[in-house]
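The complex is shown incomplete by one protein chain, all other protein chains being positioned as in the whole.
Let's turn to subunit A:
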Amino acid sequence: MSTSTRNLSLTILDQEKSEQIHEASLYLMENVGMKIEGTRAFKLLHDNGAVTTNEGFTLIPRELVERALKSVPKELVLYKRDGEPSIKINNVNAVYFGTHADQLELVDPSSGRVRKFLRKDTAMMCKLADYLTNIHFILSVGMSADLRPEVQSQITFLETVKHFSKTINFSTNDIGALKDIIEIAAIVAGGLNNLQERPFIFYLCDPIPPLAHPKESTEKLYISAENRIPVVYMPYCMMGGTSPMSLAGTLAQCNADILTGLVITQLVSEGSPFIYGSMPSVFDMRSTIGSYGAPEFHLLVAASSDLAAYYGIPFFGTAGCTDAKVLDEQAVAETTMELFSTMLSKANIVHDVGVMDHCNSVSPELVVLADEIIEGLKHYTQGVQVNAEELALDVIKEVGPGGDYLTNLHTLLNIKKVWYPSLFSRDMQNINESQIKEKVKEKISNIMESHQVPQLNKSILMELEKWSAKLE
């Protein structure tokens, strides 16, 4: 199946519940307030009616939210590196997935061991993601162990843009790296104007819940909006730690944080593209981790996608990840549950596919498995069409009572409508040992040997080399 269009959906928050949460978020913004740092965003908010209490909490009036919700674009197209449209967020309700270009650690497919993520591994992750049909974007973060922290984000982005031809999502360690990467991406796009018109990059930044937006965050929003680079603003909170120990309260707090980011971007530049991101996770009170595989987390991600849909804003979700450290039963169970949930939800752009060990590592093998799981689930989310052709009454009549469909032309013509897995087994006689892991490893080594990522043209590569030299 080529597209990921969905013809069915699961509603966690209906209109009434969405309105209640919206009102609760506005209450928090108007009465509790936000900790806002960064002089430019602070001034902009105050010039437009926000006030700051004696305790230093900035109260944001609902008019600002309402204005921002009007001006924010409801549709969004993200492009491939060559300027071809790829990710289209509109009323067609498609869903797109992405993995990581780097991480703290790599679950090395050649050794099966977890080790530090190195600069060279980004090319491998990129090549893999470039090949897989259900992976539409990659997230470049800047965490490789063999890079200096001051240039981790920039160098990782340079490695990514050289080795990946689809859409690039990126986050940065600091404000300077964001500016650098916009410049680098503009070179690849043939100028900032081209980049703004056909963005092949989109940015990811976050507040620090609860209700705190430090200078780094507001400046990142400011610069993205100023440059009209699509930006995801995504609180990562943990129930019981950085959000209340209740589902609705956590949603209301996250939503208030996100709307604050939205207001800032729209005040900086009305109509600048904004993507609603939310990671309302669970603080595991036994181990003290923030869970990536908790069912409540993925319930709340799906619920947040309802809120984004209620506002008509594109949604950035999370799925295909696990708390497990190695590829085991838990890893596959959590990954599958999340992908199923997110594909039934209203999420549009979904990150963290292949992420393991509650976001310490990424596993190329899990990415390949997720690609297969997504492919299968697309055959579920297609839904059921009921019309004359699909009812096929003439075919049933032709075969008649007691007949069979095996030799009927209708069967022959429609066989391929059903999904046939490429990795999972449906053999009549299975051997006693699973062959899936071997197939996954083989697939990865085949991709590494034979897939060619389209090359950037020489003059662009030379410009990028100059950047590399300057940074190193």
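Keep in mind that, in the parts below, a residue touches a chain if its C-beta (ideal position, glycine included) is under 8 Å from a C-beta of that chain, and two chains touch if they have at least 3 such contacts; residues count from 1.
By our rule, contacts and distances are computed from a predicted model.
J.: Missing chain's UniProt protein name, "ABC transporter permease", "Cytochrome bd-I ubiquinol oxidase subunit 2 apoprotein", "Succinate dehydrogenase subunit C" or "5-methyltetrahydrofolate--homocysteine methyltransferase"?
T.: Checked against "ABC transporter permease", "Cytochrome bd-I ubiquinol oxidase subunit 2 apoprotein", "Succinate dehydrogenase subunit C" or "5-methyltetrahydrofolate--homocysteine methyltransferase": the hidden chain maps to "5-methyltetrahydrofolate--homocysteine methyltransferase".
J.: Using the definition of touch stated at the top, determine which of A:A24, A:L104, A:A123 or A:M337 touches the missing chain.
T.: Of all options in A:A24, A:L104, A:A123 or A:M337, contact with the hidden chain holds for A:L104.
J.: Just one of A:N54, A:N91, A:S111 or A:T288 touches the chain that is missing; which is it?
T.: Spelled out, the listed residue whose C-beta touches the missing chain is A:T288.
J.: One chain is left out of this view; which of A:D174, A:E226 or A:E296 touches it in the full complex?
T.: For the chain that is not drawn, the touching residue is A:D174.
J.: So which bits of subunit A touch the chain we can't see?
T.: Subunit A touches the chain not shown through residues 104, 142-143, 149-150, 152, 173-174, 208, 212, 214, 216, 238, 240-242, 283, 285-289, 359-360.
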